[in-house]
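Below is one structure, written out as structure tokens; the observations come after it.
Rather than the whole complex, this shows some of its chains in their spots.
Chains: A and B, in written order; residue numbering restarts at 1 for each.
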Amino acid sequence: MLDYCVIKGEVGAAIKAGRPVVALESTVISHGLPYPANIEAAKAMEATVRANGAVPATIAILDGRIRVGLEAEDFERLAAGGIRKVSRRDLPLVLAAGGDGATTVAATMIGARLAGIAVFATGGIGGVHRGAETTLDISADLEELARTDVAVVCAGAKAILDLPKTLEYLETRGVPVVGYGTDNFPAFYTAQCNLPVDSRCDSADDVARVLRAKWQLGLTGGVLIAVPIPEEAALDAEATEQAIRLAVAEAEGQGVRGKELTPFLLARLEQLTEGASLVANRALLLNNAGVAAQIAVAYATLRQ
Amino acid sequence: MLDYCVIKGEVGAAIKAGRPVVALESTVISHGLPYPANIEAAKAMEATVRANGAVPATIAILDGRIRVGLEAEDFERLAAGGIRKVSRRDLPLVLAAGGDGATTVAATMIGARLAGIAVFATGGIGGVHRGAETTLDISADLEELARTDVAVVCAGAKAILDLPKTLEYLETRGVPVVGYGTDNFPAFYTAQCNLPVDSRCDSADDVARVLRAKWQLGLTGGVLIAVPIPEEAALDAEATEQAIRLAVAEAEGQGVRGKELTPFLLARLEQLTEGASLVANRALLLNNAGVAAQIAVAYATLRQ
């Protein structure tokens, strides 16, 4: 394990002392946002985690090692373009080849778990793609949530996905979906869809108690904490859905598939909303980072 | 673990001594049968387990704890209505909130496994819902069978489901399906459908040997023991299928979905069959409890 995973000093010390740590992913840097908004957002997320009392640990693969906690120059390198997107299946391939990679939700959960970090903030998880009944295109993030003991704080699943099917998949695989201050599953750019969550929690302490119950019982797997985008940052629901449908149709028409699909849709959406999707994305990322830090603090307190 | 799980004295003593114990679920009490037939059936199942030489342990969640083995007053409480149906994903949510819950097949398997109980009797498992190719509505019971070491004795999957797809799912996930005295998978209210099981066992000893082989080899997961409803209690196959199709169509028309679907269909079926489905349900529940006890006795003997 030691050969393939390097934990930054500050992060390792916090984990060892039982102090709160929040994992952050790197796909948002390499594939989720354009340069230089990506670096700025990544650093703002780390600052938000600190402002809420926890230590940030952005996770990526550099030179064939999982790096838990990055240095300033690492962000530049990940933002430079041409970085491979790394999910569970890609991890051993990139590590064995000594390469670099940006970690998806699934791969970041793996890195967090290896390091002993219980809480992770991201924008939105991957899920069941629209049309998956004929393509079987379902993100490995969902399986990771079923098997790896990490709480994932997000604004729901990426809105380009099929949300009802994503929730059904999570139910089948036994993953609790908690609404943070909401009874309905948030829809990423907008605060609400009509799909209920499994339970509502109104505080970080409530969430921490869920984590303790799950893992103390040995119920393997993650918990999804779905936090609505702040109201002032939310996009118009109908216009967003129309833009998504257009982007999905274009992807189909151009034969965009597999790991290219999500970056294509996000970029197209930014154009169609004239940048508004980008502003919303940044807002929800910072919001999630803050909530995740509060949950990490509450969970660390509970475990003492 | 101890904080969240309480084992009744009689049950714990039997488990510790290696004597046969049979787990029973509580969703049948809170959501499967109407009051007061639900309490009567639950107590009759416990009596049948005892009459066949094993200790019954009905499992439910009360006051934020998994209770393995109930007291008389607990049955009343579970039958009173308004109890949450708890599957794997709900477990940590209800435990953390200190609430009550009726355990599905999946959650009962988890409780049984935590306590060290190898055999569990229920009516019918959840499975792949009709129309799942477009909804992805697939019960968490199937995944639980793939991951948790408990033998589940049932009369097949609930007949409201898509049985061929349910069996395909179990095959993909590596779950053995044993026909108890039958070569075909039983269809809950009726003794037969045209779908073959993986193997036939004609005695409790045969089943016990399957359990020993599976778990001694470390082949994680459950075994499904499918017992046909006693012939004298079986409903007419064609009339039942017609009633199910009508109920499924009504559910679709009224937009009944998710965890409301199964209770809706069972209640509607009772009306459509003028109560006959209820009588059949009770008969198969008692039959399964008896067979499960015999298997528990045989397995306890084999392990000595």
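Definition applied: a contact is a pair of C-beta atoms (placed from the backbone, for glycine too) under 8 Å apart; a residue touches a chain by one contact, two chains touch by 3 or more.
Remember, it's a predicted structure, so these values are computed and weren't measured experimentally.
Visitor: Of the full homomeric complex, 2 copies appear; what's the total?
Guide: For the whole complex in this structure, the answer is 3 copies.
Basically, only the chains that are shown with their structure count from here on.
Visitor: How many angstrom between the C-alpha centroids of subunit B and subunit A?
Guide: Spacing between the chain centres: roughly 36 Å.
Visitor: Inside the complex, what are the residues of subunit A that reach subunit B?
Guide: Spelled out, the residues of subunit A in touch with subunit B are 128, 132-133, 146, 164-165, 168-178, 196, 198-199, 206, 209-214, 216-219, 223.
Visitor: Looking at the complex, which residues from subunit B come into contact with subunit A?
Guide: Residues 1, 3-5, 66, 87-93, 95-97, 106, 110, 114, 133-140, 142-144, 258 of subunit B touch subunit A in their complex.
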